[in-house]
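All protein chains of the complex are present and in place, except for one that has been dropped.
Letters are used for the chains, namely A, B and C, taken in the order the chains are written, and counting of residues starts over at 1 for each.
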Amino acid sequence: MTVDVEVGGRAFRVSLTRVGTADAPDVVRIVLQPLDDPDAADTRTMHVEPRAHGLTLIDTSDDRVIDAAVLARPHGHWLVQLPGVDLSATIDGRRRRESGGTAASGEQRITAPMPGRVLRLLVAVGDTVAAGQAVVVIEAMKMENALTAEAAGVVREIAVEEGMSVEAGRLLLRIE
Amino acid sequence: MTVDVEVGGRAFRVSLTRVGTADAPDVVRIVLQPLDDPDAADTRTMHVEPRAHGLTLIDTSDDRVIDAAVLARPHGHWLVQLPGVDLSATIDGRRRRESGGTAASGEQRITAPMPGRVLRLLVAVGDTVAAGQAVVVIEAMKMENALTAEAAGVVREIAVEEGMSVEAGRLLLRIE
Amino acid sequence: MKVLVANRGEIAVRIIRACRALGLGVVAVYSDCDRGALHVRLADEAHRLGPAPSTESYLRIDAIIDAARRSGASLVHPGYGFLAENPAFADACRQAGLTFVGPSADAIARMGGKTAAREIALGVGVPVVPGTPPFEADAPEAEIVAAAETVGYPLLIKAVAGGGGKGMRTVEWPGQLVDAARRAASEAQSAFGDGRCYMERRLVEPRHVEIQLIGDHGGRIVPFVERECSIQRRHQKVVEESPAVALPHETRHAMADAAVRIARAVGYTNAGTIEFLVDRDGSFYFLEMNTRLQVEHPVTEAVTGVDLVQWQLRVALGEQLTLDPARTLEPRGHAIECRVYAEDPDRGFLPSPGLVTSVTVPSGPGVRDDRGVTDGDDVPVYYDPLIAKLTVWGETRGAAIARLRQALDEYRVTGVHTTLPFFRWLVRQPAFVAGAVSTTYLDGVLAGRREPFVQPTEQQLRDAAIAAAVAAWRARADTRTTSSGTSRWLLAARKEQLR
Partner (left out) sequence: MKVLVANRGEIAVRIIRACRALGLGVVAVYSDCDRGALHVRLADEAHRLGPAPSTESYLRIDAIIDAARRSGASLVHPGYGFLAENPAFADACRQAGLTFVGPSADAIARMGGKTAAREIALGVGVPVVPGTPPFEADAPEAEIVAAAETVGYPLLIKAVAGGGGKGMRTVEWPGQLVDAARRAASEAQSAFGDGRCYMERRLVEPRHVEIQLIGDHGGRIVPFVERECSIQRRHQKVVEESPAVALPHETRHAMADAAVRIARAVGYTNAGTIEFLVDRDGSFYFLEMNTRLQVEHPVTEAVTGVDLVQWQLRVALGEQLTLDPARTLEPRGHAIECRVYAEDPDRGFLPSPGLVTSVTVPSGPGVRDDRGVTDGDDVPVYYDPLIAKLTVWGETRGAAIARLRQALDEYRVTGVHTTLPFFRWLVRQPAFVAGAVSTTYLDGVLAGRREPFVQPTEQQLRDAAIAAAVAAWRARADTRTTSSGTSRWLLAARKEQLR
């Protein structure tokens, strides 16, 4: 299997081949190729051990251990947690396909960053908003969180009502 | 499914029926019947949640939680670890079938209680041993552990040699 | 004898431990989403209060009293937050024949109203920061503007019933006033059921220093060495230490005296804390009293060796305080606490609820971890996202910081985001190391930040790419089979793949 992974602003092509035997079924050969520098490919053979929180990968050449928690998040995102750092990744450009098009047309989609309740809508359809202006207040975990417009524009759609409970990723407003 | 479970010297018949819906697939109705007192049957409906170490069972009537680590051990034994107590269980009389017959005929099977190395054989085939007499010394985890005969008898078979590494449950000697 | 712990999370766990060490039975209460929570698992028995929202569970006085009755508990410990500073709850406990582990309803009522408390402090000769009387949530705009003039800008709007930074707003200039007042009132209404607020002059770069005290039913009141809680984000404490950095010995004793005078004025019993602001000239002002156990009590325990929660219970049971004030005011070494929240520091500290899939906890000499969740537990969206408090002790402040860095580096929580990366950054800031901070320090440095708190290395990016690819590969393989024992992250992953 070959997938393109984008993480921390870098893109990699990763090819996986199962090389396990009956004794050690979860051994995988991995070819990692940075898309910005295809010559810097890196080939490794790794044991894959499932853990309750994710995966432990052990490089068979130098025994280096990668202990990663991996979580699927909405909209094709993956959260990869390594010791000391949390990274958001997308696989096979899902993020680009799903939201990239809208960014190109100058549209902003304000979505709920976490589950919560819409406390106050600060704008109405047709309002002009400035970059950085607060447009909606979400209450979650007993805190109010004001969400702001990333760029100036006109509010085209309000997809929620005050008092409504929303899931993470739910569209709240569209600004053009 | 109905199974007979023996634990802590008590025998229970346990019937399980899946009553889950698409929303809550892991709900099970459990009828527990002590074999020594069949009238004292107890019926409960429980959520089953898998955990990394075993199961969390939640009684739907009073929300009581059973947090159990369950491990399969050799020879049909199960180790059930509840907070504060470890219990050995057998299911459908496996233990009886496998070793019960031998006990009836007065035979003792001395098996390795853990993986280790046979350090010293203290008896030979044909020797008469007394109850409590040490017959073999196993070294494991840097400690010597002398295994003793449970009852008096004659050594019929020695299935290992000094220096041999053995797995837990491996037959070491047979005494009649 | 049984104690009902009317709380959840880390503080419920903390209280359960103190009960156990005293040989007391423990009754937990829970909302629907906390059915299998850690505090429930550690209790002897647990009673359901109601649905997840706190107004239908942990804030329901009737349900808690009922649970106490059913279980035969004779004491109720409220922890902090929820009903801890609600005089009606203390009163309801008393009327039900239960011992409330805290001050009298009267003392709570008198000190809980922030403006009334200021009057009490003034009455015993303790200075307060200039402020206004309370105004109603729907007070006319003109009234709010006029009141602000009496205080001057910059000012703070605070909820009369406030705490934990909720219902609090900073107003730098008049144009912000009305909107800030309305928001504060709305937040206060939703958090405390009381929308009244008041205004207070904002000191320039003050330090927040507070005195823990405990009183028994024989009129003895013992004060403790001060805590410094100047590192705050949006008025919410995030790091606390004891003793304060470079606080003169005389100031400590003057503060402790002032705290005892205030407590005595209301016949205070059990644990409480008098908060002060310390101005740049070293003078201090009464800020408010917290009539309950505080989040940051472990730093005091670390430098005095006193178990405050055990003493809360002992005092409630009628025991006399035998603590020597000379000792409780003389710290041994230095302690620092970090409040670990399920929040994403790189996205403006947005709450990050969800399933905790693993926890790796630091330990060793001088390291204490108070936690309300462990692996397999949920951080619900309904409550405060505080999941753990890391407290370290060292012979000196420098030794404590060295241990804190090591412990923070070792601490790992997966499944949710936490503020751990933020703390790893904070404890390496020169201002923190020097102790040269005020209550405005953190918001100031955070306002200017754009970069993430951790910059991944090239190696980490490559490792993450590999891990993501392997996870996706396993999740795809798994969609073709059925399994009842699949790990949770993989089930979630499979679900996402099928979208």
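For this structure, a couple of remarks:
The rule is short, and it goes like this: a residue touches a chain if its C-beta (ideal position, glycine included) is under 8 Å from a C-beta of that chain, and two chains touch if they have at least 3 such contacts.
This is a predicted model, so every value here is computed, not measured.
One chain is not displayed; in the complete assembly it touches the shown chains A, B, C. Summary of contacts with the chain left out: across A:Met1, A:Val31 or A:Val65, the touching residue is A:Val65. Of the listed residues B:Leu87, B:Ala130 or B:Ala152, the one in contact with the hidden chain in the full complex is B:Leu87. Contact between chain A and the absent chain runs through residues 26, 49-52, 56, 58, 63, 65, 67, 83. Chain C meets the missing chain through residues 13-14, 17-18, 20-23, 42, 298, 301-302, 305-307, 332-333, 358, 360-371, 374-375, 393, 395, 399, 402-403, 405-406, 409-410, 474, 477-478, 481-487, 490-491. Touching the omitted chain from chain B are residues 1, 3, 5, 7-8, 10, 12, 14, 16, 28, 30, 32, 42, 44, 46, 48, 50-55, 57, 66, 68-74, 76, 78, 80-87, 89, 91, 113-116, 119, 139-145.
Rule of thumb we're sticking to: only the chains that are shown with their structure count from here on.
Separation between the centroids of chain A and chain C, computed from CA atoms only, is 31 Å.
In chain C, the residues that touch at least two other chains are 375-376, 487. Shared contact sites, meaning residues of chain A that touch two or more other chains, fall at 52.
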